[in-house]
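The complex appears here minus one protein chain, its other protein chains still in place.
The first chain written gets the first letter, and so on, giving A, B and C; residue counts start at 1 in each chain.
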Amino acid sequence: MGAPTPKNPEFEALVRGSFAKQGLMKTIGADLTRVLPGAIEIVLPASPAVMQQHGFVHAAALAAIADNAAGYAALSLMPAGVGVLTTEFKINLLAPATGDRMLARAHVVKAGQTLTVAQTEVFAETAGQEKLVALLTATLMTVTGRPGVVD
Amino acid sequence: MGAPTPKNPEFEALVRGSFAKQGLMKTIGADLTRVLPGAIEIVLPASPAVMQQHGFVHAAALAAIADNAAGYAALSLMPAGVGVLTTEFKINLLAPATGDRMLARAHVVKAGQTLTVAQTEVFAETAGQEKLVALLTATLMTVTGRPGVVD
Amino acid sequence: MGAPTPKNPEFEALVRGSFAKQGLMKTIGADLTRVLPGAIEIVLPASPAVMQQHGFVHAAALAAIADNAAGYAALSLMPAGVGVLTTEFKINLLAPATGDRMLARAHVVKAGQTLTVAQTEVFAETAGQEKLVALLTATLMTVTGRPGVVD
Partner (left out) sequence: MGAPTPKNPEFEALVRGSFAKQGLMKTIGADLTRVLPGAIEIVLPASPAVMQQHGFVHAAALAAIADNAAGYAALSLMPAGVGVLTTEFKINLLAPATGDRMLARAHVVKAGQTLTVAQTEVFAETAGQEKLVALLTATLMTVTGRPGVVD
C-alpha cells in the first residue's frame, strides 16, 4: 500500500524530541531506533531492571515499549502543533519474553481526525533470531488546544 | 459477597516474596502496600522517572502497577507451588495522571482453575484526594509443572 | 456517589427510541428493560437462535447486548442532538452462558466530552438465580455534526 504521507514534514525530529522527554523510557533503558511515517521501532535491552519474578522481561515492560511505539507511530502522521495521548490499549502476551533485547515495531492501522488505531508487534531477539512475544493494539487521541499537551 | 478464601495459607508471604524479586518494580519505584485474599494495592510515587513527554505519569507506568496488582490478586487465590503469568490485559486511560502518587487496587473477578480474570482501578492521589485515572482488566494463567515458573 | 445528572432531560425517550430502531436487537430478540442516567439493562432470552455449537449462548450474543447497554448508558448522559458510536470494546467470558435469559447491566465509568468509558456485567439467570458470565469495557464516542449520525 506504500507508506502514508506525513502531514508534518518535521515528524521525525518531533518524535525524537518528544521521546527524549519521556522519563520512563530513560528509566527502563529503551531506545528509539526507527522513525518512519506511521511506523516506529523501540528497543529495550533485557536487563534484570525490567524483569518480573521468573526472570522474563515483565509484561508491563513489553507494554511500555509497545504502547509508546504505537503512540509515536500515530504522532508521526498527525499535523504539527498537537499532542498525542493513549486512550486505551490491549496487549496479548504470546510467549515468555527471554532474549538479548525486545523490539517493539508499531504501524498505524487507521489514522482518523480524532482517533488513530495502531498495532505493535514485540519480538524477543536472541543471537539475531527474532520471536514474536506480544501483540498490542492501541487507540491514540489527537489532542488540540489543551495547554501543556503538545508534542 | 465477603472475601474469598485463599487456598494457600501462606499467600501473603508468597506474594510479598515474589514482588520483591521483580526488577521492574524496583526500577520504577513501586511498593506493594496491601495484600489481601484476592485484593492487592500497589503504590507508585509520581516522579519524573515514570513520566511521559507532557509531565503526566506514563500510561505504561500505570499499566505496570495495574497489571502487577491484578497478577498478585490472582496469585493470592492460587494453590501453593504454581506460577502466575499474564496472558493479556486491557487498560483504559480515563484522565491525565497527575498527582503525588498513583494507587493501583486490584480485585479478582473470577478465579478459574486455569484462568483468572482480575480488574484494577488506578487512582491519582493529590493531597489525600483520589481520582480514578485508569481501569485495567487482565487474564492471568495458573502455570503448573513448568520449571522456573513458580512463585 | 449518587446517580449522575443527565444533560438531556429527555434521555429515556431518546434511548428507547434509538433502541427501537436497531434491527440487530429485534433480530436476536433483546429487550431494553431499564433506562437510568448512566445505567442501562438489556435482557436476552436464551433461545437456540442465539446459541453457539455447544448449546451455550454465543459469546458474540453476550457482546451484542453488553456493547449496546454500554452505548446507551453513555448516550443517556450526552447532550441532546448528538450521536453515539462504539469505538472499541473488550469482553472477557467468565463462564459458559447457560440459563433462561441473559441480563446485561451497564454503567458509565467516565463521561468525557468526546469519549465515554462504560462497563457492562452480563449475568445468566436460571430460575431467578444470577451468575456473572461476562465483563465488557467499551469506549463510546460523542459524534456531533455528522449528518445521519444522530440519536
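Keep in mind that, in the parts below, a residue touches a chain if its C-beta (ideal position, glycine included) is under 8 Å from a C-beta of that chain, and two chains touch if they have at least 3 such contacts.
It should be emphasised that the depicted structure is a prediction, and the values quoted were computed from it without experimental measurement.
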Q) Wait, the hidden chain, what does it touch out of the ones we have here? A) A, B, C
Q.
With the missing chain put back, one of C:Val43, C:Leu93 or C:Val108 would touch it. Which one?
A. C:Leu93
Q) Which is it among C:Leu36, C:Met51 or C:Leu132 that touches the chain not included here? A) C:Met51
Q. Of the residues C:Ile28, C:Val43, C:Ala106 or C:Ala124, which one touches the chain left out of the display?
A. C:Ile28
Q) Which listed residue, B:Thr33, B:Thr114 or B:Gln129, touches the chain dropped from view? A) B:Thr114
**Q.** Where the unshown chain meets chain C, residue by residue
**A.** 18-19, 21-24, 26-28, 47-55, 58-61, 63-65, 67-68, 83, 85-93, 96, 148-151
Q.
Take the complete complex as the reference. Which residues in chain B touch the chain that isn't displayed?
A. 87-88, 90, 114-115, 139, 141
Q: Spell out, residue by residue, where the missing chain touches chain A.
A: 90, 92, 94-95, 109-110, 112, 117, 119, 132, 135, 137, 139
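Assume only the chains that are shown with their structure count from here on.
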Q. At what distance in angstrom does the C-alpha mean of chain B lie from that of chain A?
A. 22
Q | Where chain B touches two or more other chains at once, by residue number | A | 90, 92
